[in-house]
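A single protein chain has been omitted from the complex, and every remaining protein chain is retained in its original position.
So that you can tell them apart, the chains are marked A, B and C in the order they are listed, and the count of residues begins at 1 in each.
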Amino acid sequence: MLDILGAALIGLGTVFFVAGTVGLLRFPDIFCRLHALTKADGLGLALIALGVALMADGAGDVVRITLIWFFVAVAGATCGHLIARYARRAMPEGRHD
Amino acid sequence: MTDPVIIFDLLLAAAVVALAVASLSVRDLFVAIVLFITFGLLSALSWVRLAAPDVALAEAAIGTGVTGALLLKTLRHLRYVSGTLDRAEALSVTPAAPVPAPVIWANAAFCGLVTLGLAVAFLGAPRSGPGFDALVAEAMPASGVDHPVTAVLLNFRAYDTLMEVVVLLAAVIAVWQIERGLSDAPAPVLGAVWEGFARLTLPAIVVVGTYLLWKGAEAPGGAFQGGAVLAAVGLLLLLSRLYVPQPSHRGVARWAFVLGTGAFAGVALLVAGGGRVAFEYPPEHAKTLILLIEGLVTISIAVTLAALFHGREPVALRSDRGRA
Amino acid sequence: MMFGTMPQLTPDLIYGVAGIAVFAIGLVGALCTQDRLRRVLALKLCSVGAGFLLVVAAWRGPPAAPDPVPHALVITGIVVMVSATAVALALIRRLQTLETEDDT
Partner (left out) sequence: MTLDPMILALFAPLFGAVAAFVLPRAAGAVGLVAVLLTCGAVLALARQVLAAGAVTLELGGWAPPMGIALRADGLGVAMLAMTAAVGLLVSVGALDALREARQRQYFWPLWLLLLTGMNGVYLGTDIFNLYVMIEVIALAAVGLTVLSGTREAVRAGLEYMYASILGALLFLMGVGFVYLQLGRLDFAGLIAAEPSAALSAALALMIVGLLLKTALFPLHFWLPAAHANATAPASALLSGLVVKAALYIFLRLTTHVPLPDEILVTLIGALGAGAVLWGGVQALRAERLKLLVAWSTVVQIGLIFIAFARAGQVGLAESWKAAALLILAHGVAKAAMFLAAGRIRDEVGHDIIRDLDRAPIRPTLAQFTFALAAISLIGLPPSLGFIGKWSLMEGAMAAGYWHWVAVTMIGTLLSVAYFSRVLAGFLRFDRVRAPLGEHQGWALADIAPLTLAISAISLGLLAAPILSFIELGYPFGAKP
């Protein structure tokens, strides 16, 4: 039962990733792309982590998965921030994508 | 085609090859490096698929992480030196010169011949060759550790591994020799969010690196992966200017570089005698010795990789002192 | 395990071919590009291709554990390659600095 629920969550997370990727490819400028990417990946990652945690063997694995989710999320957010920051700095000098 | 995983394999392999082509053919060098990093991560993923988690860890941490950082740093330096730092694109850093036709033909012939050789050798090979599986399995109990890859690296073929650490030492000596305290591109200002991130992750990375090292005795991980993860601490410190190499730190750095080589070679020599040859650890102390070597080698690897990233030897220069 | 009448699509075949392709791509890049940084990138691709080959050589199919020796060899190869890359990149940086100094 838990396995089915887990698989469903992972599937849902994957859908978010696909959506984020489509956004990355289709959106016009860097900020929209970042928007699509960070939102979709944040949620997608959380869902997949939750799904995997449901399928995990013991408490130790759940703790590890949580930690992985936490650090990936923090790193992703920081990266998004840095990219946006760099893009905004570069803008006045005539960078238009 | 019975296995649905095969489709995943095909897609992954195709993505790896496509990324390889893309990273060499894209015009913007920055994009090329980013594509290369993606390529490395996907390669690591396919090695996980092939049941090689140690290799995947090493490739992700060293082959992709450290190498990618090195490449990006170099690109920034080149653009800084050539005055194109502010331009939107850095297409290439070397001016292209016309290549004479015979050279092109010779290169093409060489590539063709080598690829032909590769194809003949691969297609003629047995699918799953004979290996050392049985030998390793037989020798495992005497190795002192429970993880076969660690046993091979630090016991059965420790001589190779010692020389690998020597290669790292040679690299850092050569790099210090090549770059002579030249002024560097100014460090990028990364902002408060980045600093918070660095403060949060630094202790976590230390824990992860040490864990990988410790875990290496019985599970995937070990000195090289742990060392690479700890090197990330050095990279973060250098990038966020929390640590600025000083000329007076050179002595300590030199000792840190040679620590792994010296300890590894020293233990290898000291265990010899009483009928034993070099590298032959007495079985009852094998685990202790291996962990000792691994610990010291990890420190060396971490410091060396960070130094390779920083590049030049910290010597006193006016431009050094002037930089805040 | 044996040469069948039709080559069966197995992971080792797939990744082996991919590894050889990556090596060949890297080789072409190393010989035919002029940009210094890109040549380093190409050589690095070659080394990953060689890594693929050795990992494939170690693979034994799902129930059996893989052969640890090639894994150790690839790890060695990765560390050796990062050392060589670092030296090559240091040379590139130094050369660019020297060339710029001479021009001005």
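The definition used in the following text is that a contact is a pair of C-beta atoms (placed from the backbone, for glycine too) under 8 Å apart; a residue touches a chain by one contact, two chains touch by 3 or more.
The structure displayed is predicted, hence computed values, not measured ones.
Among the displayed chains, contact with the absent chain in the complete complex occurs for B, C.
Of B:Asp3, B:Asp146, B:Asp160 or B:Glu218, it is B:Asp160 that touches the chain left out of the display.
The chain omitted from view is touched by exactly one of B:Val99, B:Leu123, B:Val207 or B:Leu242, namely B:Leu123. Taking the complete complex into account, residues 106, 113-114, 117-118, 120-126, 129-132, 135-136, 139, 155-160, 163-164, 166-167, 169-171, 173-174, 176-178, 180, 251, 254-255, 257-258, 261-262, 265, 269, 272-273, 276-281 of chain B touch the chain not shown.
Residue-level contact of chain C with the missing chain is found at 23, 27, 30, 36, 39, 43, 46-47, 49-50, 53-54, 56-57, 69-70, 73, 76-77, 80-81, 83-84, 87-88, 91-92, 94-95, 98-99, 102.
The rule is simple: only the chains that are shown with their structure count from here on.
When the C-beta pairs in contact are tallied for A-B and for B-C, the bigger tally goes to B-C. Centre to centre, using the average C-alpha position, chain A and chain B are separated by 27 Å.
Looking at chain B, no residue sits in touch with two or more other chains. Listing the residues of chain B that touch chain A in their complex gives 86, 88, 190-191, 193-194, 197, 200-201, 204.
Within the complex formed with chain C, the chain B residues making contact are 1, 5-6, 9-10, 13-14, 16-17, 20-21, 23-24, 29, 32-33, 36, 39-40, 43, 46-47, 49-52, 54-55, 58-59, 62-63, 66-67, 70-71, 74-75, 77-78, 81-82, 92-94, 96-97, 99, 104, 107, 110-111, 114-115, 118-119, 122, 126-129, 131-133, 136, 148-149, 151-153, 156-157, 160-161, 164, 167-168, 170-172, 174-175, 178-180, 182, 224, 301, 305, 308-309, 311.
Chain A contributes residues 71, 74-75, 78, 81-82, 85, 90, 93-95 to its touches with chain B in the complex.
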